[in-house]
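This report concerns only the one structure given below.
Yeah, one chain of the complex is gone here, protein chain that is, but the others are all in their spots.
For chain A:
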């Protein structure tokens, strides 16, 4: 008789742990052909709040890591993903359809993108920061710093490459993230969470909620302890993205607006993917004897 396989329970990723939704809710996830694959945890408003608490708690430690250390940790995520490449290819193909080769290209690009962002950790300040020649006897310089806790509504279509493309630029500079995954294609995000949990990413730096951006987005956008939000996951929904931007104004979150349609993730990323979520700090000190 054939062996019965052991199936995985897909859970949320909050504060480095894998809890179910506190609501006890889950939803059916289907593959690209509509066949049942698994039940994913359906994140609730309370899960959003718990994730924000975890992200805020992780922020001081993560933002004060050396840039070299953050670079190595992002590179480590890429290493572990490469190691589990076959699993990701299977998960992406299952979610997005298409050929195994096409899914393989998605996975390869996602891994390469992590390597690309890893290298930015100790270079961004050199590219967007500078010494300022002020008209007086002062040492004066400006450098980027992470803005804090960033809410990320991950893309709906590109379940892995899109996800990595919005998460890596947020955390490489020292922010922590609360991510709402693709609703219909959440499983690669859960597997990605498992990679982060084993890649020396401190718990709480990335928190991944599987669920629906439409009901969760407003809680994240209005949360007063979230500093910024990326609205990519509601691309094309003008009404919702406008409502989220309005809610985000309550504490003047930095907002990366939703594009009209999900972008082509194979294009080279712009520097703004990182600079949209950093603050420039300027420090003055007199020069004298």
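Keep this in mind: contacts are C-beta pairs under 8 Å (C-beta built on N, C-alpha and C of every residue); 3 or more make two chains touch, one makes a residue touch a chain; residues count from 1.
The working rule: contacts and distances are computed from a predicted model.
Peer 1: Quick one: find the hidden chain's UniProt protein name among "Permease", "Sarcosine oxidase subunit gamma", "Cation:proton antiporter" or "Aldehyde dehydrogenase family protein".
Peer 2: Looking only at the record, the undisplayed chain corresponds to "Aldehyde dehydrogenase family protein".
Peer 1: Specify the residue from the set A:101, A:135, A:267 or A:289 that touches the hidden chain.
Peer 2: Checking each option in A:101, A:135, A:267 or A:289, the one touching the absent chain turns out to be A:135.
Peer 1: Consider the whole complex, including the chain that is not shown, and state which of A:8, A:123 or A:285 touches that chain.
Peer 2: Considering all chains, including the one not shown, the answer is A:285.
Peer 1: Which of A:198, A:251 or A:266 touches the chain that is not shown?
Peer 2: A:251
Peer 1: Tell me which of A:95, A:147 or A:193 is the one touching the absent chain.
Peer 2: A:147
Peer 1: Considering the whole complex rather than only what is displayed, give the residues of chain A touching the chain that is not shown.
Peer 2: 64, 127-128, 130, 132-136, 138, 140, 142, 147-148, 227, 238, 241-243, 245-246, 248-252, 254, 270-272, 275, 279-286
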